[in-house]
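All protein chains but one are shown at their positions in the complex.
The first chain written gets the first letter, and so on, giving A and B; residue counts start at 1 in each chain.
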Amino acid sequence: MKRDLNIKIREITRVEGHGNIVIDVKKGEIKDLKLEIIESPRFFEMMLRGRRYDEAQHIMARICGICAVSHTSASLRAIEDAMDIRISRQAALLRKLAFDGEMLQSHILHIFFLVLPDLAGVGSIVPLLASHPEMARTGLELKRLANEICETVGGRHIHPISLFPGGVVFTPKPADLKKLRGELEASFTGLEAALEFLVNAKLPDFSLEREFISLKSKGEYAFYSGEPVSSLGKEIDPGCFTEEIKEYVVEHSSAKHARSSKGTYMVGALARVNNNRRQLGPRAKGALRASGMKLPCYNPFMNNMAQLIECFHAAEEAIGLIDELLDLGPKTEPLAKPKGHGRGVGIVEAPRGTLYHEYEINKEGIIEGSVCIIPTAQNLRSIEDDLRAFVPMLLDRPKAEIARGVETLVRAYDPCISCSAHIMDVSFME
Amino acid sequence: MEKIPKFKYLPDRALNSLVNGLLREYKVCGTIEKDGFPAFGEVSAADELKLTQSPTHLSAKGFLFPQREVLLRFDMRTSAHVPVIEAERQVLFGLHPCDIRALALMDRIFAHGVPDPNYLFRREHTIVIGADCMPDEYCFCESLGTDDVDEGFDLFLHRTGGGYLVRVGSERGSALLEKYARTREPGKAALKELDAANERRRLAFRAKLDAAPEELPAIYAKSDESRVWERIGAICTGCGSCNNVCPTCYCFDVKDEVGASLAEGERVRTWDGCTLEDFAKVAGGHNFRKTRAERLRHRFNRKFRYLSDTFDSLFCVGCGRCSRSCLVKINIADVTNELIRENAGA
Partner (left out) sequence: MGPQEKPRVAFFSFTCCEGCQLMVLSCEKELPDILKHIKIVNFREAMSEKSDDYDIAFVEGSISRRDEIKKLKKVRKQARVVVALGTCSSTGGLNCLKNRYPMEEVKEAVYGKRAALSYKPIDTIPARPIDAVVEVDYYLHGCPISKKEFLSFLTALLMGKKPDTVNHPVCVDCKMAGNICVFEKGGHCLGPVTRGGCDAICVTYGTWCWGCRGPVDNPNIDSHRETLERYGLTAEDVAKKFALYGECGGGRKC
């Protein structure tokens, strides 16, 4: 059908941050298609410059309210890499536990608050409370638990406090950890219910082959640490990440775009499940089987399924971490001291994908320069490629339906726009 | 009735069995180590209790007069309200003489006028076990005569070589000791050691007041116009720490907190402090004590003058906590001595 179409969706809802979608179709051909990122940029690179190293994690957490633990973790790992700081086993376990809490909180928020309303044909969780009360309450309860994990370790989920260069400056009580463990054990019932709902909801069948980039770790399914790898079989040296991944500015976005040496790539839950499925925990593997997802999976809508599978993994990993902590008998520890200075890199798998922080710290412990590459910024190119392939499949539908389909596709990526627009310098001034 | 001997000897091991015994029956609150400093806190195992001769930064008043406590629960749909007294049988373990003196003053305050049921109920269910101490640079209890106690405790522990000399202050204390710990009669050496320790302690006081306690109300009464207030008012940040660490500051605020249902709620009492800017602010925005200088003067007078008519006692026990916690180094003993000097000169 040779159709003319002009769609502009202002301020996509149920995403974090501000973005518009612009689509211009002339005679059935896409003339213009862009995801405009109109979020007001924050210039964290300039905010950080000249501040002390032990303020960096505090400042950088504030890039994003949803993935504050990820930013804090990437920040700490960059600081500790630069200053040659080795943290204790207890500190690493606590940080990973907080990380699982965030993974769970962010995925649950996305699945229950942002995606389920689409599948149930309503506008938000508010009508969902009336139409699917069980599901809505399960979501609220799981989210509360996820928050509680972060609170127990870090004081709060949004901008955690105790995660600090050299370790963790608060020690949770064993009784609180045991309580969490019990609640985590009970959380699988809710996750199973969500899985059943998602499987029955029949996510759109749309596939576009692409490169997946994520961390990979020898001993575990990589969230908090690991080395970057590509699904095309390439291992990337963390110190040379910015040689493989190039960021560039486009006129319609306050978030930079990124490409790998191969071009478009995707990061996030779908990339991780594709790259690291063998390392998922037993319950998560069970969820993967039950989901009917065939790997490699190139359907961006299945990112939501991948997120749910990761919820299973995060919950079972958290239980294991708590057991290890209880075995260890958590005690107050002094912080590990800095032994050096210079350039440092910290890469983690934030809920939305690979998150890269890099700092240059001088011998007075002052930050002189920084680079931060945000998952959503890395996915923008992939989203636009997907839209270009997906929109022609919808062209015979009514305009409102096209608009809804397009918005749903963008939402499947769980874009964190405020994060993506809070970008920083791509190169040091040398 | 057989006279209770003055001291019992409690070896270190027996202290543990006493604490373990108490833990079975009571909530035990005592001196623990927090971030490397002595502090009062709940004790969940005997080895957490760390009896210390150094003063704690915060007093133990929160265990009887909590920072935040529910007084009442109400339901606005039915206008029903139920008074709430949340109290457990508890032991306060490791109070120094000044703390025990302060407790006695708090008892009088909360029984005065309309008795406060929450405090009094909690107090009635509280066992007090004292412990001896050594003064630091801020302690001046000796100048106020509050450096020792003969009453107000159930047991009182004096550290000696391998254990404690225990004074029994009540039948209840005696029974607990008998039930949970094996004591024996103290040897002469231990008693001698105690005398030596008391003498060491007496000599260790560095902060002193230059007037007798009974002269202080009159001196304060003549000091309203002193320049001291302006000077310390200029450096005070109004952080309220002096109020909050003080074992005899008892001011509070009462608020109704309504839940998200807008139907049920709680009436809650929280600590308040007269050095805080909004303390004397009334409806319409008028503030009776606008400046930090006026607020400090008020606090000092509350300790040394205003309450002495009603209670025939000073309300400072010389624990030095306000001076210790003051980041701008306003020192209650120094300020008082300055007023004493001003009055001697006038």
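Everything below uses one rule, namely that a contact is a pair of C-beta atoms (placed from the backbone, for glycine too) under 8 Å apart; a residue touches a chain by one contact, two chains touch by 3 or more.
What you are looking at is a predicted structure, and each value in this text was computed from that prediction instead of being measured.
Just to verify: which one of A:99, A:164 or A:312 makes contact with the chain not shown?
Considering the complete complex, A:164 is the one touching the chain left out.
Hey, which of B:193, B:230 or B:277 is the one touching the hidden chain?
B:277
In the whole complex, not just what's shown, which of A:187, A:225 or A:253 touches the removed chain?
A:253
Taking the entire complex into account, which one of B:120, B:134, B:239 or B:280 touches the absent chain?
The one listed residue touching the chain not shown is B:239.
In the complete complex, which positions of chain A touch the hidden chain?
Residues in contact with the chain left out: 11, 13-18, 36-43, 45-47, 50-52, 55, 58-59, 62-66, 68, 109, 113-114, 117, 123-126, 129, 137, 140-141, 143-144, 147, 154-159, 161-162, 164, 168-170, 249, 251-254, 256, 418-419, 421-425, 429.
Touching residues of chain B against the unshown chain: what are they?
Given the touch definition above, chain B has residues 34-37, 39-41, 57-58, 62, 67-68, 234-241, 244-245, 255, 257-262, 270-271, 273, 276-278, 292, 325, 327-328 touching the missing chain.
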